[in-house]
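All protein chains but one are shown in place.
Going in written order, the chains are labelled A, B and C, and every chain counts its residues from 1.
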Amino acid sequence: MFGTVIRNIVLAGLLASSVLAAPAQAFERTDNGNVIVFGGRQAIPVLDPHIRYDWSTRMIQQGVYDALVKYEGDPAVVKPWLAEKWETSEDGKTWTFHLVKNAKFHNGDPVTAEAVRYSFERGLKLNKGVAWMLKDFLAPEGVSVVDDYTVKFELKAPYAPFLSFLPWWFVVNPAQVKANEVDGDYGQKWLTDNEAGSGPFKLGRWEPNVLYEVESVADYWKRWPQGENRPAGVIYRIIREPAAQKAALQRGEADIVEGLTSDDYVQIEKVPGIVIQNHKGMTTFGIKFNTQKGPTADINLRKAIAYAMDYDALVGVYNGAASLETSPLPDAMKGHIEVPGIPRKDLAKAKEFLAKSAYPNGGITLDYVHVAGLEEARRIGLVLLDNLKALNIGVNIKPEQWPNMVAAGSKVETSPNMTSVFTTPISTDPDAVAYQYHKNSWGQYYAMAFYDNADVSAMIDKARGSTNWDERAKLYADIQKQIVADQPEVFGMLQNRRWAHQSYLQGFNFSPVRFTGEVDLYPLWIKEE
Amino acid sequence: MLTFTLRKLLTVAGTMLGIAVLTFVITNIAPGDPARLVAGPNATEDMVATIRTEYGLDRPMIEQFAIYMKDLVTGDFGTSIVSTRPVLDELLRYAPATIELVLVAMLLGIFVGVPLGMLSAVYKDGPIDHFTRILSISGVAIPAFWFGILMQLYFSVDLGWLPVSGRLPLVTRPPEFITGSLLIDSLLAGNFKTFNTALSYIILPAIVLSFPCLASILRVNRAEMIEVLQSDYIVAARAHGISSRRIVICYALKNALLPTLAMIGLRFGWMLGSTVLVETVFDWPGIGLYAVSSALASDFKPVIGVTLLIGFLFIITNTLVDLAYAWIDPRLRRA
Amino acid sequence: MSTPLLDIKDYSLDIGTFDGPVHVLKGINLTVNRGDTLGIVGESGSGKTVLVRSVMGIGPKGSEVTQGQITFDGQDITRLTEKAWGNIRGIRISMIFQDPMTYLNPLFTIGQQISDVIAAHQRASGEGVASKSARRARTVELLDQVGMRDPDQLFDQYPHQLSGGMRQRVLIAMALAGKPELLIADEPTTALDVTVQAQVLDLIKSLVEKLNLTVVMISHDIGAIATIATRCAVMYKGEIVEQGATADILGNPQHAYTKQLLAAVPDIEAEPKRVAAAAAEPKTEKPVKLLEAHDLTKIYKSQSGEPFTAVDKVNLSVAKGEIFGVVGESGSGKSTLARMLLRLIEPTSGDIIFDGQNISGLNGEPLRQMRRHMQFVFQNPHSALNGRHTIGDAIGEPLRIQTNMSKRDIEARVEALLDIVQLPRMFKYRYPHELSGGQKQRVCIARAIALNPRLLILDEPTSALDISVQAQVLEFLQQVRAELDLTYVFISHDLAVIRQICDQTIVMKRGQIVEQGDTEKIFLSPAEDYTRALIESGRKTSRAANIGATG
Partner (left out) sequence: MSNIEQTATRPLSFRERNASQIRQMRLYAHMFRGSFSSMLGLTLVVVFLILAAIGPYIVPYPEDTRGAVHMAARLLPPSAEHWFGTDEMGADIFSRVIAGARTSLWIGIVITGLGALIGVPLGIIAGYKGGLLRACIMRVTELFLAVPGLALALAIVASLGPGLTNCMIALAIVWWPGYVRLVEAKTLSVKEELFVESARSIGAKTPWILWHHILPNCMSPIIVKMSMDMGMAILAAAGLGFIGLGAPPPAPEWGAMVSVARSYMPDWWWYSFFPGAAIFLTVLGFNLLGDGLRDILDPRSRTR
């Protein structure tokens, strides 16, 4: 009776499935050339260079904007970009930058000293995003135009790391921004989804939370290093699941992806046609103790935990793609020394310290807080839990949303016993990390240890004001040793930065000062076979 | 009729207001500080304060609530602190994708579920019935996210038949924005290639989303069919010599469709909720994904917005179901 | 004699249940010739419905024919395939169903349903399906034939827009649509009001004569059978205990069961014994008024908001020790009135005075106390008992609620009450679904008298019961009244019953009292047409049975 009905259903099903088989694509070819597809896990909510920065945002910002200088290479060096040269005054307070003459914005306007001045004024006055880097040393009025192509910065005090921050201060076109200003918002609303830059790329399709496309500027003022091979553009496509990312890479739907699991990288390395970029990074991992309150205020307990930790397992979590911290400063940072006697696993020593502590037999349970969804931090928590069983100390692993974790960590009273924190220094200057251990940093997420050592604070202040590198290097060496001695945290490891990309993708240029996942899009190109 | 419509509108408005209050209260129990998140990791205290002031987060909760409610009445859903855009704009951008997905899934659920339910009721305890019974119970029991991943791996990775995730290939220009539904827009533009491509992208998430819905539609329809088929008027129809085929397809199905309709209305809301999971798995840029990412960032204005929108759609659907009820059931027409 | 149209030979049928097979039909032998009208009488559970449904091939699920066969027009239809049935069921054999409410599909118009049947018939007979308009014309014709006014307009109406009688006529029209050779009528009047019953019976009778139909009609109502059928069979517990010409069976019953059945039918003509008794014993004292109602009114609000007056300014007065009858058809407001007297429903206005105390204003604890003295026996004993409680719990419940008796005392009282209502004591461990209807009603009565009330309000206490059980319960009720010195308010639609037991009676119609006074007076000289119609419908059944009683 229902034979026909069933047959129709089956037929309809077959029909549907045959229509739908879509061929797998390689990189995207368009009329203008090849478009590179980048698969990333993180969205770009706000493009405005003075409002936000995180790795995905800054990757595109770096593409569409230029700064006075730019970090390149490993180890990272500051290279002239919009500024072809610069000089510093004797007292280290005045910096004068001479701009290149041929740089122009995407709308054709020349990049002038006024544009630079306006950009810095904008960044400082909005007091968001990048403002923290310079606001203590530079007032908006401190930037002045000398002539069309010369701009002068007058700092409030000598500030050695000044130059190391400038690559992240992008220059916007004041004419465009002012034209789109609403209620004196410095064009914030407009720049959220638009750009007013002079960089090698301009915006293409912009579908927030889905994909963001940049198109290469054919007549970019600084030319293209890959010449005729320059891509037509780059699509940054959000693929949130590692499994989906891997699938996209294998199917050729993405040319480069970041954020696979460690094991995926190991696995996918064997796949022909896929290349793994594996570089030592600058992101430090530490388990911050609350040094002011609770059991972890006891230095002996902290030491005991530090000695009980299985450091090999930390590297194991990354399948070997990580290296242990030998100092609070990452290896790639200027002034880094290998601090002798930094704790490694030594259970006897751990028990010795534990005996000296207020809890000679353990019997306590400590909270370990990590950012919810951060896989490695969770796994390190498991390692910690496993290791501390030897000391009869329990670990309560608590995933928290980032804002909640930061909110709790901003006060001594609410800061957890242990918090896992990844920190990526914003520059290669040692101050970027050292200042985290300054008492002024209390309240910031990386200062959840509430580390308080007046000597260290004084040394940091002294080092950041000095312009003499040798003097600073010595100070930083002392700072590093003292911090290790006080053990405000378990010094963990530096994870490697990894990407997986198709072998035809060329021009990958690593620099440790960039954020995890961030890639310099400018030199990339596709080599067609 | 006018008073009826007015009363209905008032109920909807009241419910919406209730949802707004409910979600506002729920989302503000938290100690989270979204301002700190968007200020960036290195921001100083005064930078965070700048953002807090900008978004009114420094005001007392009651005041924030009053402001929110006042804005809501004028159609302003507030501003997302993470993306700095008005929530309404974002909702309008993401909603079509979700609605398209849910509708396709719904159609799939109805057009597979109802006939299968009918068949298994007619051939009760036969092989078809056993098959659909397994199908329906599995459908409700299977974790959608797990099923989604399995489907992705099999159909996309192993077989390579269907795309993994997203709505369209990367360089395919979407058709001109008319309704926001790629399927409809591409048809309106007469672009069948884009239509086919968009279809190939929607098929997996739609199947995963519709599976539980299909299962419950099937189940309800089967149960109702069985009951209707045993009812007196079907016995009478059989006794009056009407053919089995006509009894099942015409008489019984129409009666069994009423509770099925109610289930469809319920499941519609349920599917809107499950988009939270399915959109995450398939990277479907809809309101579910928007809600998840906002919730994880403690950015609550979008969460309230999404909840309101889902609630609104749900109420609208149920009103439509009520209308359909009245259309099918003459007994309700004059009430 | 040619082959009989329907020949049932030694037909036995089992239904499998958890407790093993139940022998529903045992060796049935029946023959129906063309032009015959056969009536099958039997009480619920006698298997008569299963029998006729087997003839239609729509027997119960899980049934098994253990022996015998059914032959229709020479063709064995005992085990036909579904496909073979297609040319018989509804085409050559057709059926009128019991409850017109549930046998019409609520979602389709009357016309659609009838013309579908016509189409099916045409298809089966190979004539080819006629056009829509032709079928419509035929439908209208059929509706006209069953005595519907305005059949053309009726075509597009839905079942819920029709009254019960009209729906029954529609069902008859549907059954006739296929011009059947054999028409089976399954209790066609049971679910209808008494006055409508008579009309429908007349309709069937006229149709039988006009169209020369062959009819098998089953009913528990002897009057209905006597009206229609020339031949008659009596079924009891799956067997046909007696069959023959209707007049013979009713006039000269052979089987004990038939005799018992006929005797149980209340005799509307017989002068009740109590009249003679009352005459013999002249009233010495003035009757004490136990319950009075003044201007009792109940107005409901319908869903559309229009007020609907269920009970309209009713005044009544019940004397202590008497049986006070309330009679009326469904919808006359008699149940609402009864519930108001007990304050189960709040009256919209009016006063209720019980034993000199106005109870219409009572609330809370005083009202609860008052309930000890007035009890209610419900129409349907099947749903008046909570299926999750044992009989013992049910009977003991009023004691637990209203008294401080100990558990042991309650146990003892429950057993005593079971004795009073003549049920075995071990029933207290049983659940309602294990009891028969009559037993359940006894339990309900036991429950009602547990607190030694002074007034019992009985809302159609026997209408859900079989006739033979009804007689027992009625007799028992009178016994109990005498033993416990009770006053009854007795509600019924059945005037025969009322006449047998009630001293005073009111007749209700659409919420109002149309007639009241001494029962005998009302019965012997009804003032209203309505009352007359009620009496007349009662007479039919009664008279049919009386052939037996008097002959």
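Some points to look at:
One rule holds for everything that comes next: a residue touches a chain if its C-beta (ideal position, glycine included) is under 8 Å from a C-beta of that chain, and two chains touch if they have at least 3 such contacts.
Computed from a predicted structure; not experimentally measured.
Across the complete structure, the visible chains that the omitted chain touches are A, B, C. Across C:Leu296, C:Leu423 or C:Ile491, the residue that sits in touch with the chain not pictured is C:Leu423. From the options A:Asp66, A:Glu241 or A:Asp520, the residue with contact to the chain not on display is A:Glu241. Although one chain is not drawn, the whole complex shows that of B:Pro86, B:Gly160, B:Gly180 or B:Gly273 it is B:Gly273 that touches it.
Residue in contact with the omitted chain (choice from C:Gly438, C:Gly511 or C:Gly538): C:Gly438. Taking the complete complex into account, A:Thr261 is the one of A:Thr94, A:Asn194 or A:Thr261 that touches the chain left out. The chain that is not drawn here is touched, among residues C:Ala247, C:Leu451 or C:Val514, by C:Leu451. What chain B contributes to its contact with the hidden chain is residues 15, 18-19, 22-23, 26-32, 133, 137-138, 140-146, 149-150, 153, 157-158, 223, 227, 269-274, 276-277, 280, 288, 291-292, 295-296, 298, 300, 303-304, 306-307, 310-311, 314-315. As for the chain not pictured, it touches chain C at residues 17-18, 61, 339, 342, 344, 367-369, 371-372, 375-376, 378-380, 383-390, 397-398, 401-402, 415, 419, 422-426, 429-431, 434, 438, 444, 447-448, 450-451, 472.
Against the chain not shown here, chain A presents residues 241-243, 261, 263-264, 267, 310, 312-313, 316-317, 372-373, 375, 378-379, 381-383, 385-387, 397-401, 404.
The rule is short, and it goes like this: only the chains that are shown with their structure count from here on.
Centroid to centroid, with C-alpha atoms defining each point, chain A and chain C lie 85 Å apart. The residues of chain B that reach two or more other chains are 244, listed in rising order. In chain C, there is no position where the chain touches two or more neighbouring chains simultaneously. Of all residues in chain C, those touching chain B in their complex are 56, 58, 82, 86, 89-91, 94-95, 97, 99, 102-109, 113, 116-117, 120-121, 123-124, 158, 160, 171, 174-175, 177-178, 303-304. Chain B contributes residues 30-34, 36-47, 50-51, 80, 82-85, 90, 93-94, 112, 115, 119, 122, 149, 152-153, 156-157, 160-167, 169-171, 173, 196-197, 199-200, 203, 244-245, 280-281, 283, 285, 289-290, 293, 296-298 to its touches with chain A in the complex.
Across the complex, chain C is touched by residues 231-244, 246, 251, 254-255, 328-331, 335 of chain B.
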